[in-house]
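Note that this complex is displayed minus one protein chain, with the remaining chains in position.
A and B are the chain letters, set down in written order, and residue numbers restart from 1 in every chain.
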Amino acid sequence: MKARYASTIFAAGLIFFAGYAALFIAPDEKTMHAIQRIFYFHLPSWIAMFTALAVAFVANVAYLATRRAKWDALGVSASEAAVVCCTIGLATGPLWAKPVWGIWWTWDARLTTTFILWLLYLSYLLLRGLLDDPERKATFSAVFGIFAFLDAPLVYVSNRLWRTQHPQPVIGGGSGSGLDPGMGRVLLFCVIALMGVMIIILLDRYKLEKLRQEFEELRLEYETLNLESASTGKERP
Amino acid sequence: MGTSRATAVLLAKELRLEFRTRELLSATIVFALVVVVLFSFAFDPTAAESRRYGPGLLWISFLFASSLMLNPSFARERLNDTIDALRMSPISPFAILSAKMLANFIFMSVVEVVLVPVFSVLYDVSLAGVAGRLILVLALGTVGLTVTGTVFSAISSHARLRELLLPLLLLPILTPLLIAAVEATASLLVEDPVLDRTWLALLAGFDIVFLTASWLLCDYLMEE
Partner (left out) sequence: MKNFENLFAAWMVVWAVFFAYEVSIARRLARLRQDIEVLKQQMRER
């Protein structure tokens, strides 16, 4: 019982310490002061999301190549983990934008890309929900997952190009614009912390999916038994 | 039977089927027109603004129309189990898929050929001098649209809520194509039309990526 929750507690601890570091340990930023600290949640969530998406892609390809159920389990777990990290990124973005720009949302390249990826992988999850046959569900969601991953860089590039034509305020003031070492250390810590959180939720979801696969196998076995005894008219000893 | 010959035969079948009744084409064209008209109620199309919103509106109406038009392609097959007949025949899966993609491309092009002149009249946008380049942009955009649309209609034909699922899957994937096509079209509908090459390259890139992906993954799409 305790072991089951150990990883969750550990993840909670990571979040606590990351937040503490971001809020109190990191040095103050010259122009935006306190609100800039959201960056320590926002950027790491992005990095964690892309890692999860890469894992999902590998899992999708591996499933199509090998047809082993564990790859399907990994694929859905990584995709859900990516959606979670994406949600964090999308929620923290506006919290930053409002005090700095006075608007809740801006169509800057990164935020828009994140939004579209969020929708894309939500569609992936919806697709899985609407396909009943387990084999078909795994195959088709793997194909869609591959398409979605191939689309991601195109989404980013198109938004970037579009933004240079229609300039919007940029969340995050450009990647690592003059990061002082104190900030760098806190950022690294937060990246590691959020990656850890992502990996933990991925593994938990993986556990759930493996159990579900076990349940499906058991149910199949049960139904086969039923069919057998129905056709022979005898109870199995 | 070689792949290209098989594709040609299947394509001929698809076209024959549709042009017998023309019901899908007419419904799609009317729907696209409805979208264009609806937009004119939402946004007042005075000359200056129509140039700004025009391209976006045009491509959005194509996207919506295609979301409705692409489903019947596979749904019809499932209704009559002809998809199983196709699968069991010695025709390569890629031939089946490409035939559908080509058929959808042709249907979509017909819709666009009708709609673009109508749009230019309703929104008072001149197409003189840019027709050739506009056709290029439309063609590249339609390729991307029909390639991904056909793949996703193959996927969604097996799922519940397939009419809702197809646009749900398709539209987020198509955002780079939408952005590129709209910007490229917009660059042609201004005072001094210069076709923006970056957007053209993005469109071509999109098409190549997804054509290749469809070719590599077609076996998995067509299986039972």
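Assume a residue touches a chain if its C-beta (ideal position, glycine included) is under 8 Å from a C-beta of that chain, and two chains touch if they have at least 3 such contacts.
Note that the structure is predicted; figures quoted are calculated from it, not measured.
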Chains in view touching the one left out: A
Residue in contact with the excluded chain [from A:46, A:71 or A:96]: A:96
Residue of A:126, A:150, A:192 or A:208 in touch with the missing chain, whole complex considered: A:208
Touch residues of subunit A, complete complex, unshown partner: 8, 11-12, 15, 18-19, 22-23, 33-35, 37-38, 41-42, 45, 80, 84, 87-88, 91-92, 95-96, 98-99, 194, 197, 201, 204-205, 207-208, 211-212, 214-215, 218-219, 221-222, 225, 229, 235-236
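Operating definition for what follows: only the chains that are shown with their structure count from here on.
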Averaged-CA centre spacing for the pair subunit B and subunit A, given as whole angstrom: 31
Of subunit B, residues touching subunit A in the complex: 148, 151-152, 155-156, 158-161, 165, 168-169, 172-173, 175-176, 179-180, 183, 198-199, 202, 205-206, 209-210, 213, 217, 220-221, 223
Residues of subunit A touching subunit B in the complex: 64, 116, 119-120, 123, 126-127, 130-133, 136, 139-140, 142-144, 146-148, 150-151, 154-155, 157-159, 161-162, 165
